[in-house]
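Every protein chain of the complex appears in place save one, which is left out.
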Amino acid sequence: MAKTITAPRPPALVRELTRAERWKIRGPLLPALIFTILLTQLPFLLTLIYSFQSWSLLSNKPAQFNGGANYLTTVQDEIFWRSIGNTGVMTGVSTVACIVIGLLLALLLNHTFPGRGIARTLAITPFFVMPVAVTLFWRSAMFDPGFGLLGWFSRLVGLPAISWLSEYPMAALIILLTWRFTPFAMLILIAGLQSAPQEQLEAARVDGAGPLRQFRFILIPHLRPYIELAALLLAMNLIQTFGEIALLTAGGPAFGTTNITYYIYLKGFNGFDFGTASALGIAALLITIALVLPALRLLSGIFQKEGRR
Amino acid sequence: MQIGPQRTKAAARVLAVTAAGALLAGSFTACSTDNKGGTAGGDVTINVALAANPQMKTAESLISDFEQKNPGIKVKFTTLPENDLRPAVTKDVATKAGQFDVAMMGSYEVPIWAKNNWIIPLEDYATKDTAWKKDDLLEPIKDIVSSDGKLYGAPFYGSSSFLFYRKDLAQKAGVTISQTPTWEEIAAAAAKMDDKANGTSGICLRGLPGWGQNLASLTTVINTFGGRWFDEQWQPQLTSPETTKAVQFYVDLLREHGQADAAKDGWEGCLQKMSQGTTAMWYDDTVFAGSVLNQATPAVKENLGFAMAPTGPADIKSGWLWSWGLGITSSSKNPDAAWKFISWVTSPEYIKLAGEKSGWDSIPPGSRTSTYELPEYKKATAAYADLTLDSINAANPTQPTKDKVPYSGVQYVQIPEFVDIGDFVSQQVAGAISGTQTVEEALKKSQDYATNAVKTAGYLK
Partner (left out) sequence: MTATTSLPPAEVRARTHVVIRRPKPTKHLKNVLMGVGGWLGSLILFLPIAYMLLKSFQTESDAAAATPKVFFAPTMENYEDVFSAGFWPYAINSLIVVVVSTLVVLVLAVPAAYALSVRPVEKAQDGLFFFISTKMMPMAAAIIPVYVIATALGVLNTLGILIVMHIGMNLPLAIWMIRSFMQEIPEEILEAASVDGASRWRAARSIILPLVRPGLASTALLCAVFSWNEYFFAVNLTNSTSTLPLFLQKFLSFGELYTAHVAAAATLLSIPVIIAGWMAQKSLVRGLLFGAVK
């Protein structure tokens, strides 16, 4: 409950701010703003310029303006579209899986039971291990049909060992990503559960509502902003997936697990075709913006709820 | 709210920020490489980029020998896995960023980089440095690290490809592997030696995408089946009957009697399987003989046999030709010091030193005739040394196929565009190996991509 202020509002706050005052307010923001603009907009501008040039390091010829040729190639490039699709699948499925499993775990780990602290600690570990290292480990010790753990499990139950990286590479990648990011979703959702309106839940229980109804009609609406936040943060990170793809499947087979980040890397730093890679980058940016705009609107929804100034 | 602790906290904060700032500024310069030319008596540091292989690791460990013989020169190593070394060094030489004085290059890169003037010729250094014995180099290996007759790369090791096999498993299955087998024989042998129930595959072949991974083995199979990458007018031949037959053979062999999940295995995966005894045969690089024996389980070690690279219907000798060589980048400010390092690590004396200190299985093979005349080496590697030498001498990079071709290279095509084309095709092949698509589909897509690529590059009119 807010205490009321006894002093009247100073008249100074009511009038229009002078230019000097406005700049004084902006002051603290400027270092971060300038740094970010330099670091992100400048490269973006350069990428735009390169995307209109024929520039391949290997040909040893200087860069030449070539109009929209790179964009034409990109639009006609089947692998480009494939990588966009892969990015969508990878990101979408992993995000949903992380949230569903994260929610389940959050519910379980929010109850008091012996050793809950330890259990929670164990559960969040996958998020903190070094991705590169753990991907290499999964590749051999988990996914290998010969001596991997998963292969052993399936032999134990009498099923043939799955050749993950050949037959289901996308599934393998999604499993790895989900495993790594579920703890992150879980933490956010635990925070959400802890802030759940206890009085409403009480009232519902007294009224005879079972746990399922409590869940559906009280918890879910309350958790909605948390779920949306988790989904947004997860998606932002998952779109940039690079190390896991490079080390688990090398983007294959037949580019089946190449996402847009990895494809740009292949074109730019493997094939050294800077012009085409830049065009790919711009195209990817446009598509990301188009898909993410609804998410940004979502963000503003979150902001409006919490904004009070 | 006391002033005291506040001020202290504030002061601490300012200090921290200043320290961070200083560190930030310092770290931009402090840890960068030092390429200053050496004045008389001054210390010169040369930066060497290497592929992370056991032979190079040995060289790193013996570096004190070099520094003793060459006071005033310090060596800083950057070791990367093969697949990452290539892009890292290419980036550096192409943009003349100047991070490396010495770069390890594959025989594929040498002619291309020489033409682009990214590396300097070593011909003069080699001729002047008589102790280095330029004429002792194996001729075929020397050729593939030269351009226009001039030496550009000092060969660190040279290799070809041959067959590894388990003599005991062959005997058990009732097959005999001849010293010059055909692919037909090997396919039949693989079928007989395949023992999935006991976790042993008949054969292990590279399936991993990459122009230097699955495509290396596959190209030699294509060659010896009578196929080729391009005809004399640069028309891609990936859908020709011979090429199709070869690729179908390779894919079928892998899917029926090859290792499980083949599309994930490059030579690393097969090396592990061969040395741990989970495959009966392996077709790959001769340089791995030492590594396999070093890591082998006792059962494998006692029963390891070797044979020449199998041939196909066109009866072409199909062992490939490869060398890792050391070159001096054009942007190096210390070429003389760089040569001193290069000549040390590729000299006959070094080979003797490495053999004595680290074992004869770990010396860099296939670069010099004198290596194969060392009695200790001959004794320790009796099982495979002669076969290695024979394979190297039998390879013909200028005419690797049945019909004439406009390119050179046994297991690759010596044009700059091949990395891009090769990576694409290798991905498609991996798709066929994993069953995602048929061989026809893989080859059709590859044919279209290759045609487009050589048209854009101007080879195909």
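So that you can tell them apart, the chains are marked A and B in the order they are listed, and the count of residues begins at 1 in each.
Here is the rule we go by: a contact is a pair of C-beta atoms (placed from the backbone, for glycine too) under 8 Å apart; a residue touches a chain by one contact, two chains touch by 3 or more.
From a predicted model like this one, the values you see are computed outputs, not experimental measurements.
Q: Among the chains present, which touch the one that was left out?
A: Among the chains that are shown, those touched by the missing chain are A, B.
Q: From the listed residues A:127, A:168 or A:215, report the one that touches the chain absent from this view.
A: Candidates A:127, A:168 or A:215; residue touching the omitted chain: A:127.
Q: Of B:47, B:159, B:223 or B:311, which one is in contact with the hidden chain?
A: Residue touching the absent chain, from the options given: B:47.
Q: Can you tell me which of A:188, A:219 or A:234 touches the chain that was removed from the display?
A: A:188
Q: Check the options B:110, B:271 or B:309 and report the residue that touches the missing chain.
A: B:271
Q: Name every residue on subunit A in touch with the hidden partner chain.
A: Listed in rising order, the touching residues are 2-3, 5, 7, 10, 12, 22, 25-29, 31-33, 35-36, 39-40, 42-44, 46-47, 50, 104-105, 108-109, 111, 113-116, 119-134, 136-138, 140-142, 146-147, 149, 151-152, 179, 182-183, 187-188, 190-192, 194-195, 202, 205-206, 208, 225-226, 229, 236, 239-240, 242-243, 260-262, 264-265, 268-269, 274, 277-278, 280-282, 284-285, 288-289, 292, 296, 299-300, 302-303, 305-309.
Q: So which bits of subunit B touch the chain we can't see?
A: 1, 6, 10, 16-17, 20, 23-25, 27-33, 47, 49, 51-54, 57, 76-82, 84, 88, 91, 95, 97, 99, 199, 268, 271-272, 275-276, 288, 291, 295, 297
In this section, only the chains that are shown with their structure count from here on.
Q: Using Cα averages as centroids, what's the distance between subunit A and subunit B in whole Å?
A: Result: the chain centres lie 37 Å from each other.
Q: In the complex, go through subunit A and note every residue touching subunit B.
A: Interface residues on the subunit A side: 57-60, 139, 143-146, 161, 163-167, 249-256, 266, 269-273.
Q: Show which residues of subunit B lie in contact with subunit A when the two form their complex.
A: 87, 90-91, 94-95, 112, 116, 199, 207-210, 259-264, 273, 278, 416-417, 419-420, 423, 427-428, 430-431, 433-437, 442
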